[in-house]
Every structure is written in structure tokens, then in C-alpha cells.
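Missing here: one protein chain of the complex. Every other protein chain is in place.
This part shows chain A:
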Amino acid sequence: MYDTNRRVETAVTPDDIKIQARKVQVYYGDKHALKDVDVDILDKTVTAFIGPSGCGKSTFLRCINRMNDTIPIARVEGQILLDNEDVYDRRVDPVQLRAKVGMVFQKPNPFPKSIYDNVAYGPRIHGLARNRSELDGIVEKALRGAALWNEVKDRLQEPGTGLSGGQQQRLCIARAVATSPEVLLMDEPCSALDPIATAQVEDLIEELREQFSVVIVTHSMQQAARVSQKTAFFHLGNLVEYGDTDDIFTRPRDSRTEAYISGRIG
């Protein structure tokens, strides 16, 4: 149904489980927003979360790096293991966790600083560079990684907010990559971008997979089919189906999944 063979898949060791979620429940006040989510996210793999609006896919994504902690009424139950350590354990500092689990948001949100300072932000607060030249190296590597270096190398001191929408989003990806995370969470990273910028970001996601595990929430099923190896379908707060992207889009087991990918619900 969808073109899933556009890219040659790079080899993955399927046994490397990076994130293991068990019986995850999320409540917003009285509302039970996410019910009994069990999922294993593999290392060096792109995992796509699809589903209609309000189905809980972004909520689950925000559980992984504990961004839901910033919402006062949100409550999370269950277990999310990152490398076999519970991220909701009392001893885990969410600030340290978020340095390991980077995040790219729906709308490009560059800081009101220069392009250089945007990318250097993470390395600076986490002390990843010992001196200026090391920091320069990290910034250049991150910008190259985000396929932005050639466009901005001559104007690193100009404000990041002056870039175009697609460039801003790649700047935000570079900013996340510069902190050298182990997992990168992307919450509808292309929804504010035009098709050309979207294609650039999708190419980027494919490259990032070589370094770490990428989890992407998307409304576009074509995008999920293009970029991901694993797909999870959420509906009304439930994880309905999780499996290889090819299987989900060609041989869905659940009738709700089939209805969604063929456009009958959602």
C-alpha cells in the first residue's frame, strides 16, 4: 500500500532492547489518557508512533524523558526501563535523564541566541567540552549531522530565529544531537515544515539511526512508512498494535489498525 522500500535498510541487531515499557498508565487529573502500554523499543532503530489526534502517542513519548513532570496534573504509573533502569525510580534525576534522551518538538523552537550558542547550549550545561576548540568541534559535528553546516557555517553568530522554518527545525535537531543522546524523541517534527524541508529531515532521521535509537510521533502514515522500521499504532489511549512497519502497513492484525491505515477512522 505504501512505498516502504525507498531506502536500503541498514542492518539491525534485533535483540538490543533500549527502552522497555510495561503497564504504563498516564492520568491527566481524572482522565485516563494512556492505558496499559507495553512496548520494547530497539536500539539503532526508528520507531514510529501513529494514531489519530488525542490517542496518547505524544503523551507516551513525553513519558520516556519525563517531560510530563512539567505538567502539574499529569501522573504516570507503570515501568519504563531505559537500559534496564527504571526512569521513574526515585534516584533518577529527570534532568540527567533528559540529557540522555533528547527531544525535538513539533514547532521549531530555537532559543533567542546565535546559531552557535543554540547548538552549544547542551554541551555547555553538561560540560561536554573542556575548551573552546573542543566545543567548536562538537558544534560543527552536530550541524554537519543535521545537514545544516553548509548553509550556516558563515553565519554562526547570527540569531537562530532568523533561519527559515526547515532550517530552524534542523537547528533544533542539531541542538539535540550535540548533547550526544542515546535516544532521540521526535514529536511530529515535520508538521510545521514544507515538503522539501520534510524530505531533508526524513533523510536526517535515517542517518541518525546509525548512532542511536529514534522514536518519532507522526500524523503522516506515509512518513511512518518511509522512515521507520517499527511502528506502534495508538487508539483512544491504548497501544493497539506494535510490530515491523512493513507488517503494520501491509498485514495489520487488528481491525482498528486496518481501519486507520486505510483512512476509515482517525
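Everything that follows uses one rule, which is that a residue touches a chain if its C-beta (ideal position, glycine included) is under 8 Å from a C-beta of that chain, and two chains touch if they have at least 3 such contacts; residues count from 1.
Methods note: contacts and distances are computed from a predicted model.
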Problem - From "Outer membrane protein beta-barrel domain-containing protein", "Phosphate transport system permease protein", "Acetolactate synthase" or "WD40 repeat domain-containing protein", the hidden chain's UniProt protein name - result: "Phosphate transport system permease protein"
Completion exercise
From A:Y28, A:Y88 or A:Y121, the answer for touching the chain not displayed is A:Y121
Problem - Residue, one of A:R98, A:R209, A:H235 or A:R256, that touches the chain absent here - result: A:R98
Completion exercise
Checked against the full complex, the residue among A:V26, A:C55 or A:A176 that touches the missing chain is A:A176
Problem - From A:Q79, A:N109 or A:Q211, residue that would touch the chain that is not displayed - result: A:N109
Completion exercise
Where chain A meets the chain that is not shown, the residues are 65, 67, 70, 72, 95-100, 102-103, 105, 107, 109-113, 121-122, 125-126, 161, 172, 175-176, 179
